[in-house]
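As structure tokens, the structure follows; a few thoughts come after it.
Excluded from the complex is one protein chain; the other protein chains are retained at their positions.
What follows is chain A.
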Amino acid sequence: MTELTDRYLFAATRSLPASQRDDLSRDLAERVADTIEARIDSGASTPETAERDALVELGHPASLAATYSDRPLMLIGPRYFLIWKRLLLFLESFVPATVAAATALGLVIAGGGWEVIGSSIGIGITVAVHLAFWTTLVFALIERYGTGTDVDETLGWTPEQLPQLPELRRPHRRMDLIATLVWLAIAAGFLVWQQFGIVWADGERTSVPLLAPDLWSFWLPYLLALIALEAAFAVWIYRSDWNWANALVNVALNAAFAIPVVWLFVEGRLFSPEFLAVVEPLLDSDAEWVLSVLFVAGVVAFSAWDAVDGIVKAARGGGRGTLDFPGNRSPRRTEL
């Protein structure tokens, strides 16, 4: 045995607790010596090269030591993997986006411009990375040092939590349709009615229109036409179902609403001068700015929500059964 073997033994055992080091070192020394001897006896190596060849055969000292180790060679083992994954997905699904949105809103209210988009995306990514890191670190520590006796093997699962089979008949679709139509009727009614004064100031109803009367030349009829289109689309969805094409139409309809409204608002053309004259004395400029930001954010969020909702429903395969397995008794299609 020479210095090379000694160095190998040192490298293989140095990460172990001192109490186990000598013991394993002795075992490995025997193994190395026997391997060298065997290589010489079988003629695989010459006596000069046998030691080096034997060490090469044994491989990297750290991985050799790992085969003797009782410690897990994984960050998070099967016992905790599912809980880790579930928790991480749950947190990542909404925390970064929520923080980014809250940051963006705060920055805009504080007077930020377009650069707000970049900084809130940056903050969202930072939050996502931190969440992943700290969650994983905690689980890695539990994996190493946890006793493991307190793990609920079922992940707190009961049969009642099983997802419903995809319902073919979409029990909610009639309700969805009615809700949408009622909502659109209210919106259309509002567009007309606001002309005759719905603004209360000092406890009295004033007769000023809310939206600029100029808009009747094009934009208000446009919005009414859009409402009619939305209604037709809602009926179409009721008759057919969500799919990618319909989701795309839904996105377009929402964009056709949100973009002109925000544009008119930013241009200062949305509300009537009379209405602004009534309101302005009641608000200082800061409050006005905050309300403006909230108005724009509200319009965008409302439209984006509806657009994403359509995409999600399309991705889930609409109201139709998405599971094809023997024993799924939901028919794939209903004929209307």
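Here is the rule we go by: contacts are C-beta pairs under 8 Å (C-beta built on N, C-alpha and C of every residue); 3 or more make two chains touch, one makes a residue touch a chain; residues count from 1.
One rule holds in what follows: contacts and distances are computed from a predicted model.
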item	value
Absent chain [UniProt protein name; select from "PadR family transcriptional regulator", "Tripartite tricarboxylate transporter TctB family protein", "ATP-binding cassette domain-containing protein" or "Cytochrome c biogenesis protein"]	"PadR family transcriptional regulator"
Which residue of A:T67, A:T158, A:S217 or A:S285 touches the chain not shown here	A:T67
Sole residue of A:A11, A:A33 or A:A140 that reaches the chain not shown, by the stated touch rule	A:A33
Where the missing chain touches chain A, by residue	26-27, 30-31, 33-35, 37-38, 59, 64, 67-68
